[in-house]
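Provided herewith is a single structure, encoded as structure tokens, for subsequent inquiry.
Of the protein chains in this complex, one is absent; all others appear in place.
Let's turn to chain A:
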Amino acid sequence: MKTKQTDLSASQSSYLAARKKERRLVLFFRIAVLVLFLVLWEWTAGEGIIDSFIFSSPSKILTCFLSMAADKSIFPHLSVTLYETIVSFLLVTGISILAAVLLWFSRKLSAVLEPYLVVLNSLPKSALAPLLIVWLGADRTTIIVAGMSVAVFGSIMTLYTCFTGTDKNKLKLIYTLHGTSLHALTKVVLPSAVPAIISNMKVNIGLCLVGVIIGEFLAAREGLGYLIIYSSQVFKMDWLLMSIILLCIMAMVLYAVIGLLERLCRKVL
């Protein structure tokens, strides 16, 4: 599998060159799509083909961002949404691993709780948000709980399914070495579930962001979700579109951080 860089055959190096060319081409078209979209948007808005009051334009969005960055009014919104998303994501990760471990230990408990998890998972979580506001008040706790509620049930179910799918023969190995089910958990179930836990985290970070934005729509005085609702009410489309673009960037960065964690885990394991 491992070939040294120095002594490559002609066919191997031409294969590698072709691959490299293909990768560059994909990257080029990716950037081209974005640039084309932005140019077309800017041009049609400038020519009056589309109504720039409703559709805004890339340059207006950029100026809007720069002015809000200059008077520092954008940063509280960004940091609040980021903070709420990260806290709810960490709580979801911890709680779902813990809950899945408990369910794995007790077949009876999982049999009893299964229908409840299914119902809670398929319930549209945005329906819970008004309830949470009444119960917990219109503050950050509510928004964090709203963020968690979107991800946590599905996450528990995914991890539990993954844990119970552990290779039976590997578990038998632990028992033939006279280990207990705690040994089976720590030596086999959890280590073999690391890739699944990380891919589950990738799903969760996106879902938590969805939940946090839903929460901010309903019960916040700051945050990108609040900014979106507020600007739609006062028809500031530059603000609205800027918030959406900032959300895109935030989602990408969070996803990339977990991708980094994944690569780190692969190296260690």
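In this section, contacts are C-beta pairs under 8 Å (C-beta built on N, C-alpha and C of every residue); 3 or more make two chains touch, one makes a residue touch a chain; residues count from 1.
Here, contacts and distances are computed from a predicted model.
Missing from the rendering is one chain, named in UniProt as "ABC transporter ATP-binding protein" (options: "Inner-membrane translocator", "NADH-quinone oxidoreductase subunit L", "Na(+)/H(+) antiporter subunit C" or "ABC transporter ATP-binding protein").
Residue-wise, the contact with the chain that is not shown comes from A:Ile174, picked out of A:Leu117, A:Ile174, A:Leu227 or A:Leu247.
In the full complex, the hidden chain is touched by chain A at residues 167, 169-170, 172-179, 183, 187-188, 191-192, 194, 269.
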